[in-house]
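Inspection log for the structure reproduced underneath, given as structure tokens.
Left out: one protein chain. Kept in place: all the others.
Chains here go by letter, A, B and C, matching the order in which they are written, and residues are numbered from 1 within each.
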Amino acid sequence: MLSLAKTITTDVLVVGGGGAGLRSAIAACETNPKLKVTLLSKVYPMRSHTVAAEGGAAAVTQAHDSLQAHFDDTVSGSDWLADQSVVDYFVKHAFDELVQLEHWGCPWSRQPSGDVQVRRFGGMKTERTWFAADKTGFHILHTLFQTSLKYSGIQRLDEYFLLDLLVHEQRCYGVLAIDIASGDLVQIQAASVILATGGAGRLYQFNTNGGIVTGDGMALAYRHGVALRDMEFVQYHPTGLPGSGILITEACRGEGGILLNKDGYRYLQDYGLGPETPPGQPQNKTMELGPRDKLSQAFWHEQQQGRTIQHPQGEVVHLDLRHLGQRYLLERLPFICELAKAYVNVDPVKSPIPIRPAVHYTMGGILTDANCATSIRGLYAVGECASVGLHGANRLGSNSLTELLVFGKVAGREAARLASEPSQPAADSLLSTLTTQALAPLQQLHNSQGSERWQPLRQQLAASMEQGCGIYRSEAGLKETLTCLAQLKQRYQQLRLGDSGKAFNTDLLHALELGFGLDVAEAMCQAALERKESRGAHQRQEPGLTNRNDQDFLRHSLAFYQTRPGARIEWQAVDTSLSPPAERLYGGQRPRGQSSAGQQPTDNPPKESR
Amino acid sequence: MPTTEIRLQRYRPEQDNAPHWQDFRVEYDDSTSVLDALEQIKAEQDSSVSYRWSCRMAICGSCGVMVDGVPKLGCKTFLRDYPKGLTLAPLSHFPIEKDLIVDMSRFLAHLSAIKPYLIAEAAPKGKPYRQTPAQLARYKQFSNCINCGLCYSACPQFGLKPDFLGPAAIALAHRYNLDSRDQGKSERMAQLNSDNGVWGCTFVGYCSTVCPKGVDPAAAVNQGKIASTLDGVIQWFKPGKETSK
Amino acid sequence: MRINKQPPPQTTPRRSDEPIWWSLFSAGGVCVAMLVPAIALLVLLGIPLGLVSAEQLSYQRLHALVFHPLGLGVVLAVIVLPLFHAMHRIHHGLHDLQLAHGRLAKWLCYGSAVLLSSLALSLWLTSG
Partner (left out) sequence: MSRKPYQPPMPASWWLKHPAYRFYMLREATVLPLLFFIGSLLYGLYALGQGEASWLQYQAWLQQPWVLALNGLALLASLFHAWTFFVLFPQVMPLRLGSRTLPAWLMVSAQWAGVLLVILALWWLLGGLDAHQ
């Protein structure tokens, strides 16, 4: 029989030690230094996947740039599905947060004058991306982690796995977790809980995400009745390595890298992203610096037309950096050179890097208001697991690292404020009832006499998502994937663990993660099925659905959990109070460009190219 | 696909009193990493095999293991380089929790002990500090540590004396001490000045050899010896400030 | 802090006296690297092997050279500092081999360096 090994009481509990979690823990401490803040994470904080972000973090920095421009880029990038007052708040606070990080010691790259340097990034009109070589996320995460050590109010529970939330009548009282080292079950009571558990990219076969990015927090909030918003929007990054999916940062293109198909042709000009810019002289929002969704879609079309390159690990195109020269490459993109050499055995100085699109980011997540509060009192969400309304249908590169900081601070502040208010602690009897309920699925896993293993199930989940809910979607494909998910859920009930021990039972944890993933996947597919239009990262193939349809779908999707297969979808109005919807224009189609005469702006590539 | 032999050190705390070896045969190709091989073993042969991993791109620092007795990142070590097979064991010098998983808490305690954060009186209001590329270059290398702990497994002094702060923690202290924005050196020196600080090192230098990120912790530690010596001389001429003995 | 695991190290540790020994060790190390090869080659091997001609290097000349006031520097550089260099490494070597550590080993090592250095100095002073 499973039973609690210990109980911990705290004021603010932060679940997740990534950028969002650390930032909110610090903010909570600063809001009220008397509070006990507990940071719980299934991996040591500096292992969180924020560590892998390469490119940079955006904020209006230069004199010729403006908040309005950052706002416009973000809103048009989101295909008008971002909540505009949230975007407004975001662009206004971005700079201060990056400065704060600088004051905490982040080693941002510098200009000769000693000022912070900014670089170009896809989808941004102006250079406004702060970077720390090509390890921006790494430096942000370590700076935050190290800074967090300064606060004696922060107590860490490293390598604790969040098992469930203790929720009763729309109020969150704490969580139940496993101390991974001992396998002990721990109940943590908290006045407020912040979920900062990251995205869900691992649901897909090819992804740039780390093994921990399994959507745990999303699934738990979802199961307790919080809506998952805009889950159909899954960002593919156009440049992942074949096989592993390891990310080759967008900064490569920002620095002047070019994409070539098997004929050595810069195919992006055929997809409304031209006119062709000279190699090494990138132009914002044009060609290789177009937004990610467009670039990934262009790959898909090239592949359909047989113009991609055969690689032992699948179809690829080439990312060519050779013209940048060894010195520049080693100075600006050292990590990329290292990755390419190790994982595909290619030296970018001498040869082009084979790349393919890979799932990168989940735009959707746990529905929160602008203060990061969910519909459950005492439960907050922030970072990639949340949907505060910033990214809409497509996230712009380098907006999400800044999001972690800007909204991490908000979440920490709000959670601390709530925890500082006098409140009625939950009755012991209630807590024990909730705990018993929460333990049931775990108990079942332990007792199961079934014969299924989690690995093949996970494999099928990833393949099916890639197949039915990938770059291009159709009703038939989505339905097939939903059916597959329902079957997988059935089989999940028959899961049997291969490790019966308690200490570091990673077999158990992966099984639990799979359970979370299945729920999140269902929300994604159901929302994708019901969004009968194409917008941002969500592209439908059926005739009539290949364009944006503001009439019916300028709305957020909200997925609600239900015990029977599939999710219940509702729709929510988008806040467009500041800028009315318009076309997303890139390359020569932009109003500022001169060469767009006569060209029809379209989200779809031409059938016949060249 | 060719196959190769992996000897894996097992330790299951609930069953074993000491580690033992178990052999596995795995398939591999040109891009199979040690981490991939472990995944294969866990998926197909024995799902109780435990190890840490996350990013699989050599940046999160989770996956340190001893490969043929040498500390390495599992995700950045490739089977193609070991055609005759290999042995995998948990990182040396740390207590073993289970299979390839070691207890890293001492390492983390050492990191926290050296106050690895910027200590400064007042930052410029609303704008960043100025820091030239040359000033950045002074400490940049030491800020690249991913806390993988390989250097602790390489350092025999840490093995002999677990209280030794160790290469990565000292490199991190050095990183902040060299940062033009920082004024907290004096607060960090107390730890560095002790027998368990920089003076625990005898310049074996192997820590820098195994470091997967080119941090060169040995340089940091030994530059720290000069700093500590100077600090001592200064203290000596400033009697009364340091009363403890 | 990680609950349930290792406690953090001592908060205010004692200042080590290693800087003294390490400075002597390093200075000695430089001398050993720079001077010892020359002396070993020319004096200890060179004289007996006849690399340096004995008539040019008469007793008087050598005596004058070594006991010249500047010779004290030479004694420091090739005997005293190398002694501290050597005993420092032996001290740490004993620890490495887990043969001995703690105060006794330290006293023995640096003590013998001090003793032998005094011997060298008194030889030089009394015979000059």
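We adopt the following convention: a residue touches a chain if its C-beta (ideal position, glycine included) is under 8 Å from a C-beta of that chain, and two chains touch if they have at least 3 such contacts.
These figures come from a predicted structure and were not determined experimentally.
Enquirer: When the whole complex is taken into account, which chains on show are touched by the absent chain?
Expert: Output: missing chain touches A, B, C.
Enquirer: Out of B:K42, B:H93 or B:R188, which is the one that touches the chain we can't see?
Expert: The single option touching the absent chain is B:H93.
Enquirer: Just to verify: which one of A:H70, A:R356, A:K502 or A:R584 makes contact with the chain not shown?
Expert: A:K502
Enquirer: For subunit C, which residues reach the chain that was dropped from this view?
Expert: Output for subunit C: 29-30, 32-49, 52-53, 56-57, 59, 61-63, 65-67, 75, 78-79, 82-83, 85-87, 89-90, 92-93, 96-99, 116, 119-120, 123-124, 126-128.
Enquirer: Please identify, in ascending order, the residues of subunit B that touch the omitted chain?
Expert: Missing-chain contacts on subunit B: residues 11, 13-14, 18-19, 69-70, 92-93, 95-97, 103, 132-134, 137, 154, 156, 159-160, 202-206, 208-209, 216, 218-219, 222-223, 225-226.
Enquirer: What does the interface between subunit A and the hidden chain look like in terms of residue numbers?
Expert: With respect to the unshown chain, the touching residues of subunit A are 181-184, 501-503.
As a convention for this text, only the chains that are shown with their structure count from here on.
Enquirer: Quick check: how many Å separate the C-alpha centres of subunit A and subunit B?
Expert: For subunit A versus subunit B, the centre distance works out to 29 Å.
Enquirer: What is the distance in Å between the mean C-alpha positions of subunit B and subunit C?
Expert: 34
Enquirer: Where the centres are mean C-alpha positions, what is the separation of subunit A from subunit C, in Å?
Expert: 61
Enquirer: Going by the contact rule already set, what residues in subunit A reach two or more other chains?
Expert: 158, 181
Enquirer: For subunit B, give me the residues that contact two or more of the other chains.
Expert: In subunit B, residues 103, 105, 108, 112 touch at least two other chains, as defined above.
Enquirer: Could you pull out which subunit B residues touch subunit C in their complex?
Expert: 103, 105-106, 108-110, 112-113, 156, 160, 163, 165, 190-191, 193-197, 199, 202, 225, 228-229, 232-233, 235, 242, 244-245
Enquirer: Going by the contact rule set out above, which residues of subunit B touch subunit A in the complex?
Expert: Subunit B residues touching subunit A: 12-15, 29-31, 42-44, 46-48, 50-62, 76, 78, 97-99, 101, 103-105, 108, 111-112, 115-118, 120, 123, 126-133, 135-136, 139-140, 143-144, 146-147, 172, 176, 179, 181-182.
Enquirer: Residue numbers of subunit A touching subunit B in their complex, please.
Expert: Those in contact with subunit B are residues 43-44, 46-49, 51-52, 96, 99, 102-105, 107-116, 135, 138-139, 142, 146-147, 149-150, 158, 181, 210-212, 243-244, 246-247, 312-313, 335, 338-339, 342-345, 453, 455, 497-499, 501-507.
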